[in-house]
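Handing you this structure, nothing more for now.
With one protein chain held back, the other chains of the complex are shown just where they sit.
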Amino acid sequence: MFTYILRRLIAAVMLLFVVSIATFAIFFLVPRLAGMSADDLASRYVGKAANAEVIHDTALRLGFYDPILVQYGRFVQGIFVGVDRNYGPGIEHCPAPCFGYSYVTQNPVLPDLLNRLPITLSLALGAAVVWVIFGVATGVLSALRRGSFFDRLSMGIALAGVSLPIFFTGIVSLAIFRDQLGLVGDVADWVPISEDPLTWANNLMLPWVTLAFLYAAGYARLTRAGMLETMSEDYIRTARAKGLAERKVVLKHGLRATLTPVLTMFGLDLGLLLGGAVLTESTFSLPGIGKYAVDAISNNDLPQVMGVTIVAAAFIILANLIVDLLYAVVDPRVRLA
Amino acid sequence: MTAPLDVPGSAVEAGPETVLEGAESSVIRGRSLGQIAWMRLKRDRIAMIGGIVIILLILVAIFAPLLVSWFGHDPAEWHREKIDPAIQAPIGSFGGMSWDFLFGVEPTTGRDLFSRILYGARISLLIAFFATLLCVVIGTVLGMIAGFFGGWVDTVISRLMDIFLAFPLLVFALALAGVIPDKAFGMSGDTLRISLLVFIIGFFNWPYIGRIIRGQTLSLREREFVDASRSLGARSHTILFKEILPNLLAPILVYSTLLIPSNILFEAALSFLGVGVRPPTPTWGGMLAEAVHNYDVAPNFMIFPGLAIFITVLAFNLLGDGLRDAFDPKAR
Amino acid sequence: MSPFLDVKDLKIHFPTDDGLVRSVDGLTFSLERGKTLGIVGESGSGKSVTSLGILGLHKGKGANVSGEIWLDGEELVGASQEHVRGLRGKKMAMIFQDPLSAMHPFYTVGDQIIEAYRIHHKVSKAVAKKHAIDMLGRVGIPEPRSRVDSYPHEFSGGMRQRAMIAMALSCDPELLIADEPTTALDVTVQAQILDLMVDLQREFNSALIIITHDLGVVAELSDDILVMYGGKCIEFGTADDIFYRPEHPYTWGLLGSMPRLDREPTERLMPIKGSPPSLINVPPGCAFHPRCPYVERTAGKAKSEVPGLIETEGGHLVRCHMSRTERRELWENEIKPVLENQ
Amino acid sequence: GGGGGGSKSTSGSGNDAKPSSKYNAGVTEIINPSEKTGGTLHMGMPGDFDSVDPGDMYYGYAWNFARLYTRALTMFKPVPGEEGLQLVGDLAEGLGTPSDGGKTWTYKLRKGVKFEDGTPVTSKDVKYGVARSLDKDILPSGPTYFNDWLDVGSYTGPYKMKGKLDDFKAIETPDDQTIVFHLKKAYGGFDYFAMLPQTAPVPEAKDTGSKYKEHPVASGPYMFKAHELTKRIELVKNPNWDAATDPNRKQLNDSIEVLLGQNEDDLDQRLLSGKIDVKVNSTGVAANARKTVLTDEKVKQYADSAPIDRTWFTNINGDVPPFDNIHCRKAVLYATDRSAIQGAYGGPDAGGDVALSLMPAKMTGYQKIDPYGVEANPTGDITKAKEELAACGQPNGFSTTISFRNERSAEKQTAEALQQSLSRVGIKLELKGFPQGDYFKLYAGKPDFAKKNGLGLMVYGWGADYPEGFGFFQQIVDSRVIRPAGNTNLGVKDPKIDELIDQAAGETDASKRNAIWAAVDKEVMESAFILPYVWAHGLFYRPPTLKNVFVSQNWGMYEFLTLSTQ
Partner (left out) sequence: MSETVTANEPLLSVQGLEKHFPVTKGLLKRQVGAVKAVDGVSFDVFKGETLGLVGESGCGKSTTGRLVTRLLEPTGGKVVFEGQDITHMGQGRLRPLRRDMQMIFQDPFSSLNPRHTVGTIVGAPFRIQGVQTENGVKKAVQDILALVGLNPEHYNRYPHEFSGGQRQRIGIARTLALKPKLIIADEPVSALDVSIQAQVVNLLEDLQNELDLTYVVIAHDLSVVRHISDRVAVMYLGKIVEIADRKSLYSSPMHPYTNALLSAVPVPDPKARKERERIRLTGDVPSPLNPPPACRFHTRCWKAQEICKTVEPPLETVAGGHRVACHFPENAPAAATAAVTQA
């Protein structure tokens, strides 16, 4: 078990390594291949009125003249031992793990990211609770009443849920629930849960529901399909033959087995969302990781992009690992090797 | 020897199954699984509606210029006379909807929403189709190879899939779409943007179908007909393409149909985030992105592209679900 | 007094897209306490559907069940779901064919037995667990105390089937239905399980229905044998009736198809031509007629008229258009000599 | 955390109170004058400041905002109307005294001004502030007027030349209250430079270079209590600020809170519902709210359409044929449908007026000219355009490319509008969008690139750094500022203009200067390198509860200094 986790973690680090190389290459190599010089690159990160000299100095300061490997090495060095930076009056050490400083705002990347993490966490976890509860419950009920009006209706809604772009539902719901009806709080006004749980929930309600609407749909469909399959398994028949009450058959025997694939999907989805609910955050202008990513990219802010990609990839990988571990807990047949 | 229960003497005369004969009179032409699926699909009304909508959409996309010439105006043509100069909103109720402008007009420019939606369908569908094609081709080939050959080949390809799956896709797509120069690979303008979007969406989505195909191949590989073919001396590529691939066509078809809508949404998301096809070429996502800042000014500007995306994606999902059921051996 | 289990004109039909599946179509039989009934028939002849029908597991699943099932003086087809549920496990229990898929993979063997016990006995978990260990020991699982916490996949096939039996017997059911309990097992293990079942049946004095397509197995266990074909009983009688005085051509066919270890090998086997009917398009008249070598002898009746299940002598029932003497003659002169080979 | 508490009690009275106000009233008068103190002023901002470090900022709203916590040498008078364009002393007792024909400028500092920690502000601190702003590596964002005009010699700023502030001879501090600037050549409008936040004092001991923005040391009435980068700023009263030393400011609010990175539409909604007091940006409300504001009379009464010192225009690139021919350029100027573009920018109230020439009409010294008859034909003059085309030798038109900034939907629509209107005379445009961040550095502002890629038209816009000709024109029409990349002059190359600019710069007499700038405007229109179409307006909304509100003529937005809520 321990060695398994260790091995997976090593693999995860290797994976992150590859991800970082690819990101780095895209941001450095592609513009270079397209014919941009080091000064061209640097010119993005100087003030409005900078002259050639300042641009050149900036290119030197940011190390754009170094071979790409050296530049990448510096990035890796930052992660493992940290880097030094001249902030004007002195030199500052950014301790490991350090993703460097934003080229644009000059802020260190990691604290910025961590700063935004609670928002993304609140958004993703809250929505996850909503969608899992609704999705799974709907799925189970639909499966049990296969072909009924409820089944048709909820599956119809579920299909609509996965067919609507979130930036559309998000804006429409904002326009209706906030602007017209004034039912929910200021979405963009994020308050930490520790400070005021009620406002926190009230302000996040709309993004939660919107996001959950999108995801619950998938879960309802998955649960329904899984449930239909499990309920035709032999062991369900056995449970019935024992004289077990139907409710217990469904919940204890049926649902338990259905939840494994749901768990997998949940892990992957959550991992992806934690790495930045890009569209949701953009739509509701929640300053989370996803918004950060979009801003970083539109600013060509490489350290930020590297940081956010790696953090997001780490979440995905971590979620995968946790799912696998949980799987072994849930399903005794799975052995971790 | 009298053996009344026995089949008569020679094996040559061993009786063909009576039951089968009785059931299906003299139709000799066999029905393939595909034909059976098609029969089942035909009975699935909802899926058929999805399919019909898709066909209509494709027709609309193909004949957009014709339709626009009948019912609309040039999608790039401004109609400032339809705009209230004070607030830049369309004149008239419902965003200026009229017989002349079926869906009303865009705020500020007064462009005909109807024709922009129609032209938008071309780009959206084009990108989604080709991106899906790319995913499916890469995913199928690599998934099949990984599943069939196993061993280190599988390890390498599976790790590759892990890497792709670990990329925060949207972030990455945004990044890539952002850094690509204006002219590359001998292309420029819309052609380049569209190719780029196709590439990004297709190239980063393949592991999803790749995994499915790999899994299917793994299980198909264990089926005895593969051994049978091998024991006849068939080469690997023959087995792969003649024996295994035909059995993958159903899942490929089903997942392609389900992948198209997700790719439509993906394209819309990219356009929404500002890295889609360049203006004034209309795309649904791009229109939505603009509409977001104007939903109060002209709700129809937002609703129609939203509806267009919704209907298209829904139709594909419906058809995909229907196909999945039709091909599902477990279904009745 | 009426028999312990009395099934009268049981019909179980499934409406499907392709048509009505008449899985069980007018089945009648009865069984006393302490006796064993063997049901044999080819795949798809409705054996499993019958057994599930007795346990009332078809209700609400798109099945049309009609007829009567009397268990210990109670009618089950018309009884409420909840009532029948209360009988399951306690009054009647079932052993399934494939113990791996019939046991929940996520719960330990012990848990599943405990659950079965606690449905009908209001006892603490600990007591139930003791009972489970007891049962596992009774069915011959070594070291039951430690094995009780194993998962089904950690058991070998034979042990799983034993655990399955332990679960079925945990509430001392009066009727035990075993649906192909040994098909998935190797011969040596099959022998062990069959022995176990015989012993347990004697011990609990329960009525046992054993469903199989292996004539050898029924011969070993059964008092009475029911031969099913196309959802109907085509022959019913004591084991001796069926093996020494079979009267239906299908039964002859079954006997002729089997290579037998206890006799010198014949030159050739005597298969039945064709294959079993689809239950949607059951051939009109005698369902067996397309495969029957003696259709001509019925003067066309076979194709149009469903033969009745007629008693030939002391409880031996046959569903055939041929006359009793005709059948007797055929058996004695044509079939028996070939089968016995000397 | 924290935040002001229950200051919002008055907002309950809501919108439908007495029709107390009038559309555009805030442009000319102070709305809701009040001297009451207390409460929190809630500001909201889409995006973030380029920086809040006074030495590192270049946006009007940042400069407006910076005066809440810093004091430069001079400032614009915080009053409505024309008077708001007047410079007065701030940290300095009055305006500067030129000598040496305008090459040397001397300022006397007020006594008793203190930093937030109580240490007195000296002329050294001002010198240090200017010195550090010279280092564009560490503080890249601010304007380069001091780099360009001060006689800096080899001095490169206090970071690269540590402890050598005394080597910085361009500024002298004979005593703690006196500061003397030495320029390379005469510049008459130096008081405008002295207004830049770069002249705000920075205590050397507290300078943390690029991290200074986390907590700029206050010399104004408010100081930083919290600055969560990119998220939130909280200002509270500076206890060491003394009203006696500062005749132009008050300290009415208990605190000021700025929410950063907000969604534009969201922010407008909250502004309209009174949850936010003022929006920090220079263009006012966005399209969605614009409709509500302009169509709902109840709301409109609280709105102001404020003219801004900004012109939206398109550069015509003389490097790209056939625009090397002035007639082809003129054809474009004639054929353009300016009213369509006005629409793209939001219409007359929110977008601005149709521009007749380059120089914004509200600027000091503007003289009306209309060489292309725009007033009469806002949708273009096709006949004239065709004549010019014929004169250019392209009677059937030609094809060229137009560039714009992707992120700016108004510019995108402008390009589309141009595509439409120029097609009327046969000029075909291919649209090419570029990322905003790279527009000047790599694309339109890089003459090589623009020429090679045939960018004949480049959509653009420019706002004055300060309301005086030099602050508007110099960066966009002086051919000598053209560099290999990163240009703001996208190709106006006219020796006559250069000459006029030099004349104006050296002129210390304001009215004479203004006359020269009007001539520059005329000359620019003549040479037809620039196609102006909109003189920008911003449509601003002031919640009824907001006190002491008015549009500053200088900033073209509400004056932040006076705002209060009680």
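We just call them A, B, C and D in the order they show up, numbering each chain from 1.
In the analysis below, a contact is a pair of C-beta atoms (placed from the backbone, for glycine too) under 8 Å apart; a residue touches a chain by one contact, two chains touch by 3 or more.
All values reported here derive from a predicted model rather than from experimental measurement.
Note on the undisplayed chain: of the listed residues C:L5, C:L71, C:V148 or C:I272, the one touching it is C:I272.
When the omitted chain is restored, the residue from B:D44, B:D84, B:E106 or B:E243 that touches it is B:E243. If you put the hidden chain back, the residue from C:A79, C:A239 or C:V306 that touches it is C:A239. Looking at subunit C, the residues touching the absent chain are 42-43, 156-159, 186-192, 194-195, 213-220, 222, 239-240, 243, 253-262, 265-266, 268-273, 275-276. Subunit B residues in contact with the hidden partner, per the touch definition given at the top, are 6-7, 10-17, 19-20, 28-33, 36, 223-225, 227-235, 238, 243, 246-247, 249.
Please note the rule applied: only the chains that are shown with their structure count from here on.
Looking at which of A-C and A-D shares more C-beta pairs in contact, the answer is the pair A-D. For this pair, subunit A with subunit D, the centres built from the Cα atoms lie 38 Å apart.
Centre-to-centre, using mean CA coordinates, subunit A is 25 Å away from subunit B.
Subunit B and subunit D have centres, each the mean of its CA atoms, that are 49 Å apart.
Annotation for subunit A: residues touching 2 or more other chains are 179, 298, 300.
Shown for subunit C are the residues in touch with two or more other chains, of which there are none. On subunit A, the positions that touch subunit D within their shared complex are 36, 39-40, 43-52, 54-55, 57-58, 61, 86-90, 92, 105-107, 112, 115, 174, 178-179, 186-189, 195, 284-285, 287, 291, 298-300. On the subunit C side of its complex with subunit A, the touching residues are 52, 55, 57, 85-90, 93-94, 96, 98, 101-106, 108, 112, 115-116, 119-120, 151, 153, 167-168.
Looking at the complex, you find that subunit A touches subunit B at residues 15-16, 18-19, 22-23, 26-27, 30-31, 34-35, 159-160, 162-165, 167-168, 171-172, 175, 179, 229, 272, 275-276, 278-279, 282, 290, 293-294, 297-298, 300, 305, 308-309, 312-313, 316-317.
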